[in-house]
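Structure record follows, encoded as structure tokens.
Note that one protein chain is taken out, while the other chains of the complex remain in position.
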Amino acid sequence: MKIGVFTCHCGTNIAATVDVEKVAQAAAEFPGVTFSTAYNYMCSDPGQNIVKKAIKEHALDRVVIASCSPSLHEKTFRKCVEDAGINPYLVEMANIREHCSWVHPEGEQTTAKAIELVRIAVAKVSRDRPLEMTYTPIEKKVLIIGGGIAGIQSAIDIAFANYPAVIVEREPSIGGRMASFDKTFPTLDCAACILTPKMVTVSQSEHVTIHTYSEIEEVTGYVGNFTVKIRKKPRSVDINKCTGCGVCYGKCPVRVPSEFDQGLGKRPAIYIPFPQAVPNVPVIDRESCLWFTEQKCGICQKVCPFGAIDYDMEDEIIEEKFGAIIVATGFQQFDYSVYGEYGYGKFKNVITGLHFERMVNSSGPTGGKIIKPSDGKEAREVVFIQCIGSRDEQKGVPYCSRLCCMYTAKHALLLREHNPDAQAYVFYIDIRAAGKNYEEFVKKVQDEYGAIYLRGRVSRIFEKGDKLIVRGADTLSGAQIEIEADLVVMATGLVAMPDAVSLAQMLHIPYDQNNLFTEAHPKLAPVETITSGIFLTGACQAPKDIPDAVATASAASVKALGLMVQDKLAREPLIARVIPELCSGCRACIEACPFSAIETEEIEDLRLRRKRTVVKVIEGVCTGCGICTTACRMSAIDLEGFSNRQIMEELAVL
Amino acid sequence: MKWFISQETIRSPFKRILERDCGEKVSLCYQCGKCSAGCPIAFQMDYLPNQVMRMIQLGMEEHVLSSRTIWLCASCLTCSARCPREIDVAEIMDYLRRRAYRKGIIPLEETEIPLFNKIFLRNIELFGRLYEMGLIGMFNLLSGEFFKDISLAPKMFLKGKIGIFPKRPKHMKELRKIFKNSEKLGRVKRSRLLQPRLIFLNVFRKFIGKVERLK
Amino acid sequence: MNKSQIPDHSPQKNSGDRNLKAPIKDFEPKIVGFLCNWCSYAGADLAGTSRIKYPPNIRVIRVPCSGRVNPLFVLNCLMNGVDGVLVSGCHIGDCHYSEGNFYARRRFAILKRLLEYIGIDPRRFQMAWVSAAEGERWAKLVGELVEEIKEAGPNEHFGGNR
Partner (left out) sequence: MKYAYYPGCSLHSTAKEYDLSTREVANALGIELIEIPDWVCCGATPAHISMHLLSLALPVKNLLLARRIGSYDIATCCAACFSRLKIANKFMRDNPRHRAKVNKILGEEYQGEIKVRHFIDILINDFGMKNLAPRITKPLEGLKVACYYGCLLTRPSDITCLDDLEEPHLMDDLMRVIGAQPVNWPYKVECCGASFSLTKTEIVLKLSNDILQMACDQGAEAIVVACPLCQSNLDLRQPKINKKFKANFKIPIFYFTQLIGLSLGIEPKKLGLKKHIVNPLPLLKEKGLLG
């Protein structure tokens, strides 16, 4: 065995606290090590060349790289030694940067630890076995969870490449939040004008299937081979028979607050959420429909000219296979009713940004008039309060929601456009307008649209008569301010969906302390998750405006397409392996394996001279978790790359 | 008023000491102004509470300790209850007052409050419970507003709301010991009650005020 | 039980000359941490990227999942005179392999009781759940662990044959 050890300075990242040369010298003394050196940047081209050259010159057969975390460069060095003719699984990394030089002070102890980490890696590599990649087929279909602008864009991109995509949307229509907006910053395009064509494109694409009013029930499998159960909630309207003629919802006697209009308007029990809905097929809300609550009415069924109404429709579960999954579930608005000082959400004339969007929409419930919900009169003095729930550890989330500054500016502008007499007062802490043409937009609002920007948070709002008294401060002038307002608009932050955690757990993707899904790397892999084959886009990962949502949507589709275009998927051979001679056939491992990756097989036992049942691992399914190994009392099942011998060897040299 | 903030000020240990001693992270204040927006006393203050926080961040000890704001703060806790960064502003105001006390910095205009505090504590030390008559009398005498609220006294007396004589609990010795020990352990020097400077300033100011008004 | 009785995994000969024990006074414990690749190892990486300092006493063994950690590994460590062992995985419910940490939790709860039963200070073997986002928590955890093991003193249960 000829092991080569290569220690990296990483500039000063390692060398500043670890005596790298000393590590290299110490490593040279370890059993089996025939070559040891140090270099400034091991991962650079010259660094890799040093490895390759040493392998040739010293006939090395195993390699240890002492540098950064294997999560960064394990692949790099596997490739590097492979190029030099060694099996790529005969290389180990000692993490002397993240786990050593960066977290400990300069000194002997740190160098000593680095040496030990190398000793452990040398021990492990001495027990490595050469392994070969395995290959599995790929299901050439992409699942997109969430049909907001992000999900729609992903579907369009995938369909453009002629691969099939399936959108699963919980609501009766796709479109997401954007569907409810009037205009969008910074260009003030009408939201419907830019969203509707996209919705139509997906709905007409032969490659895209849309399941609205549906949810994900279960996800199993792994990259290239996900099996997904989709629950289609009963729409009570046959989507194939309905023509969207609209007779039914015109006749329905029920009126309940419309979710789409944020409760500002009303809708029947059978309804389409908004006129451009896709699909343009109504849904019966069984909680308010008289047929379901009181077993009477049935008008819609009587009037439907196409017999599309079906009260007996039931939940339907469909199971499909996918090669990749794109998560685009978006966000919800922060619920500001936790603020007692702002009236616990009880004041009628305190509304949120989404309310305002509906109000200002000329096809919305107020016909584009900005009114006081309490009495329907036009609002003149309108106060906007930014950072509601955002940047507030006490009552909300610590992060900045990133786009409420911008939509508030948009609202202030639209307010003036709709009512030239109105005055906007914007309470802000900072204005975060870092985007193309964003700062210019805010400037325009302040300059041309006369919005008064006041720098300070509001301490209290209370009702007095039909006015709202808003008590704030302007810290720039050092003054307190009290405004008698008709309407207060809360720029509530963007937070994770209520079911984000359960979805993440179903998909086995991580989420952060704010329940936002976590990307694989914040800079280098912003749309990937650490679970291969699952990608993120839109506001479910972090607050994003429409341009960012669309950009990440295309990025995620490219990542998914990158899988689709491959014929088969190379899989790491770091999976479980059974030694049939040792296996007693007890099936304990089958019980333990969360992925059902183990099955039984009959073998001819040469010693017993009879057939015997043992188990075997299904290569494409095993994820390499190693859970089975601890279940086996015979040590008959072991995990490649992290085998019992490898780990015991590591422990032995401690 | 304009100031010049020097590098030494910024590097002074004031903020560090404050954060250590009163356990509040002033560095977290991002100047949102919510404290000032809700402060009921702000209309009388020279600096708003958020400005006080800022001055602490910048190490401006003298400015802060000689401000009127810290004496005017009524400890109503509105600010602390609403600060998004969970800074207990009222606690910091308390701390600043105690520190100003110790350093003997009291702004000319705000001598009554420290004087009142002193008389109040002295009052308890002597009588165990508040002896209102003594408190008001003493305060008026020493603050130079001899006849303040005098019209209320007979009314209050008739309604049985204030007694002429103090009522003392039994264990006055124990109580004095508590005062002594607290001083010792808390390492506060409780300067003499009749701190001549304070009284002089007060009476003098009131007197000037009267003369001004006469003109 | 001595080492050779553990089937199959007999290690190569001990290569070091570390038989001298440090005096108790400035006792620097040796701690082994089994970290799952997806959460805890990444969390420890994050502590590094964020440059959060913690004591250098811990040696990390990377495993794919906390469910991969065989109790024998832990016993082996303790018998070889390692002063403390930590097994750390993803938070319950967040396991990259969906339920590996459930197995680990159940298994090591039993092991912990067993260790206590045979008279090993329970501080010597600990479990933790550290996510990939919890670099700070990782650093704090190691700090506390080192303190606790320092209090527990050197592990001499098996003759301290380091």
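Going by the order they are written in, the chains are A, B and C; count residues from 1 in each one.
One rule holds in what follows: contacts are C-beta pairs under 8 Å (C-beta built on N, C-alpha and C of every residue); 3 or more make two chains touch, one makes a residue touch a chain.
The shown structure was predicted, so the numbers you read here are calculated from the model rather than taken from an experiment.
A.B. asks: Taking the complete complex into account, which shown chains does the hidden chain touch?
C.D. replies: A, B
A.B. asks: Using the definition of touch stated at the top, determine which of A:I194, A:I469, A:V558 or A:I618 touches the missing chain.
C.D. replies: A:I469
A.B. asks: Using the touch definition up top, pick the residue from A:G340, A:G367, A:P398 or A:G562 that touches the left-out chain.
C.D. replies: Hidden-chain contact among the options goes to A:G340.
A.B. asks: Could I get the residues of chain A that touch the absent chain, sorted low to high?
C.D. replies: Counting only chain A, the missing chain is touched by 340-341, 343-344, 462-464, 469.
A.B. asks: Considering the whole complex, not just the chains shown, which residues of chain B touch the missing one?
C.D. replies: So the residues of chain B touching the unseen chain are 40-41, 43-44, 72, 74-78, 80-81, 88, 94, 97-98, 101, 112-118, 120-121, 124, 128-130, 132, 135-136, 139, 148-149, 152, 155-156, 159-163, 167, 169-171, 174-175, 178-179, 181-183, 185-186, 188, 190.
As a convention for this text, only the chains that are shown with their structure count from here on.
A.B. asks: Please work out the Cα centroid separation of chain A and chain B, and write it as a whole number of Å.
C.D. replies: So the centroids are 53 Å from each other.
A.B. asks: Counting in whole Å, what is the centre-to-centre distance of chain A and chain C, each centre being its mean C-alpha position?
C.D. replies: Between these chains, centre-to-centre, one finds 32 Å.
A.B. asks: Averaged over CA atoms, how far is the centre of chain B from the centre of chain C? Could you give it in whole Å?
C.D. replies: Each chain reduced to its C-alpha mean, chain B and chain C end up 55 Å apart.
A.B. asks: In the complex of these two chains, what residues of chain C are touching chain A?
C.D. replies: 6-12, 14-16, 28, 30, 32, 37-39, 41-42, 44-45, 47-49, 51-56, 59-65, 67-71, 73, 76-77, 80, 82, 90, 93-100, 103, 107, 131-133, 139
A.B. asks: Hey, which residues of chain B end up touching chain A in the complex?
C.D. replies: 30-39, 42-43, 47-48, 50-51, 78, 82-86
A.B. asks: Can you check the complex and tell me which residues of chain A touch chain C?
C.D. replies: 30-31, 69-71, 95, 97-100, 102-105, 109-110, 112-113, 116-117, 119-120, 123, 126, 504-505, 508, 510-513, 518, 530-531, 574, 592, 594-595, 623-627, 629-631, 635, 639, 642, 644-645, 647-654
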